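The structure appears below as structure tokens.
Missing here is one protein chain; the remaining ones are kept as they sit in the complex.
Take a look at chain A:
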């Protein structure tokens, strides 16, 4: 038979618009009626497929009638059954717009189906078609098939009985579900069949799915289970059979059976209705309890540094489902179930046992589990509804209070003696736990249903009154626990209890506002005084954050005011206080924690924070107080790492973001002179500045940069005159400028660095005033070794002229002009360098050849210039600008040049360390490639709005390789060759592996030479390691291995050399791993190297590091077993 795709193709060509189905039938007449079984079957199937394809083509009733009549008759022809089924289905599924089968015909189909088909004797695909046809009949013609009553139900029972195929089962379950809906009447024909039908269904429960991979069929166990569940719960008539079965399976030891039973029970409960379920209530309750007790596992107290989850029970699906079921049944019939819970013996026993254990550690494991189970049950039943909440509170709360020692009697008397009493007595853990669970559930109930909260308080009078009367005592008890107890569990629940009491929703809270105040005061005293108890401190901070975000979310203005007064103001005052008792990092943690819990608090806090920063800074500026410097660094780090990102994420606070940089500039402007030796402080300031500016909008950035520019231009050291431009005057001034820069004052250095930070962080659209002058300024300062200036330059050229609208923003200078300014400074390169000539796009006059010779009379500035140029190059590379080629050419010239040919050093040959310096110039040129390729944290990244072209690394890699390879081959000087290798290594190790793999064959020899060269110097170990990782990436890839085969002996020589690399353990380990990968190459290739490898490896067995030895054992085995086993033992 033709492939399905061919078949449909054929049909499509066959059925062109001119032919109607009637014509086809006529043409096919012989094939449809022949006595040859095979031809007839094919003919009918072809007609059926044609009809399937023509589902949207309108047909008149007469045609439809005759077609369906034909297929209906054919259902009896079991030898050609497939076609008949497909044809019936195609016709029955037609949309009404294209003409549908009439109900009389449908009835005929159904009758013929029931009469002729023995579904279970058919093959899988035919069965599936049968079930689809049945489903279609039931869904599309309910009124036609319903009158068939018993006959239909019986037929379906027979058809679905003992079906085993998953796909068919999905259909049969659905058929049952639909069938049941056709006969909703409890006394109708269906009632008598319910038992039989359920018997057929029940043998599938619980679903036991053995197909190894569910995805073959697109059906998973869960799908089947869900379909069966829908069938189970489809009619209340199943109740007498289903519930006992489910309860029985619930007691099975198979976890999946338990889980399914619980799920099915939930589903059945909601569909069977309360009356029917009532008689099973006790049995269900016992089963739930049992499932809970047996499924819980040992709890772990997890109070490790990061997670503060408290009492953690293993996440358990059975327990979760059991609790869902419990909630469901309580919701349906609360009186009955609550009385079961309240009168339950087990729970009473647990409660009675509570007083006998004082602390958490005293309770045996079983006791803990029971306690936890009871907690879950009470909590779930409290949460279910207000009435439940009242009932549970009535029956359990007074008892718990009594155990805690807060009995009713104490309420009436005066408070003073009890305060002492409370503090002296330790709270019982069990009771503490249960009452906190109850409180939490009650809080969730009230908070969850806002409608209830709006109604009058009287609806949940009982629980409300109880809580109201006890709130004072509870608060005190919890507070005293925090102070006196040293046990983690007590502390955890104490804090949790207080947090819950403080987070009852505002107007209906049973906890008076004065208690809320007390709680906050207690927490704050812990924060400020008890910071040595780490756990308590952290829990408290977390609770305060929760309370803060809760009242902020619910807009409780009164509480927010109190919170502001007690918590926020106090915590802000912490940073400004000169209080040394509390460690500063803790202060910062507290403040950032509180700040991030709500916008209002953050606004308040950030203001206090900035004030503290500026106060400290002015202390530094004016008095040179270095003690403040440390604190300021902390403050700035916290500001840029925690507060700023939060502000940015949570809404637009443009003015807040703007305020900080502007104020920094104002402050610097007002301080005429200061001197701070701390480099770290400047770094922190720059980071904070960059982040603050980066988050700002374009307008704010314009404002900031204008302000910064004003400060910069007012500084005496930087004569930023408009007239200062490209021409000769600049050279002279530039000369003076650089001379001045030698004794740049501290303040000026700060101004310059911060200005560079602003420039680094601005958006591409932001207008930088007077770009040409700024460019000149940065160029001259970078020659003094000022790296931020270089980064700022890189950032400028990266973002130049790319606005969102595409129009040129900066009117006073274009990118080309800017680049000209940069490249005309000939200090980058040789006097007679062709590369430079090529790169001057506008052909501006080349008369400044000797510009920098006076300045650069030794090599040091050249190194600085190269570093600077590499940042500029990076800016160009990221945006994909052509000029990056010229920049790299300059580096390459540098790498290739011989010492005495360098023009800039022509007149200084007398310098004895000339050669050394020359080498370091070349080294810096090689390192420039690292700067070009690697990702930077400090500038030119997405955070600072750099323009980054996709795949720029790959592109650079593929441009550079054809240039570098011949250069390396031709190079005859050892020094420049090794430097070229360095550049090669930097490029290749930063390129994505995919790109390298494509070129692997050509690159391998150079890569190996490169590894060999880097092997010599301990300083190169990091780059050696990253290069080795590239090699190992190639070796572990399939295509890469093919590329290696030809050079196998070279690779092995290189790797065996690296096995003994003394300077880095990771290199040795990786080299051995590479050798393991090599052992998988074709046998003939590697066999000759076997002895060599084994000898090298046997030395690695005695390596000083364990990881290397382990790899060596593996590698040795891999190589020893490629040939005869008897080695030299």
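Operating definition for what follows: a residue touches a chain if its C-beta (ideal position, glycine included) is under 8 Å from a C-beta of that chain, and two chains touch if they have at least 3 such contacts; residues count from 1.
Basically, contacts and distances are computed from a predicted model.
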Open item on the list: Can you match the unshown chain of the complex to its UniProt protein name from these: "MIP18 family-like domain-containing protein", "AP complex subunit sigma", "Superoxide dismutase" or "Geranylgeranyl transferase type-2 subunit alpha"?
Closed with: "MIP18 family-like domain-containing protein"
Task: Options A:148, A:1065 or A:1122, residue touching the unrepresented chain - done: A:1065
Task: Footprint left on chain A by the chain that the document does not show - done: 1062-1065, 1098, 1101-1102, 1104-1106, 1109, 1113-1114, 1116-1117, 1120, 1125-1126, 1129
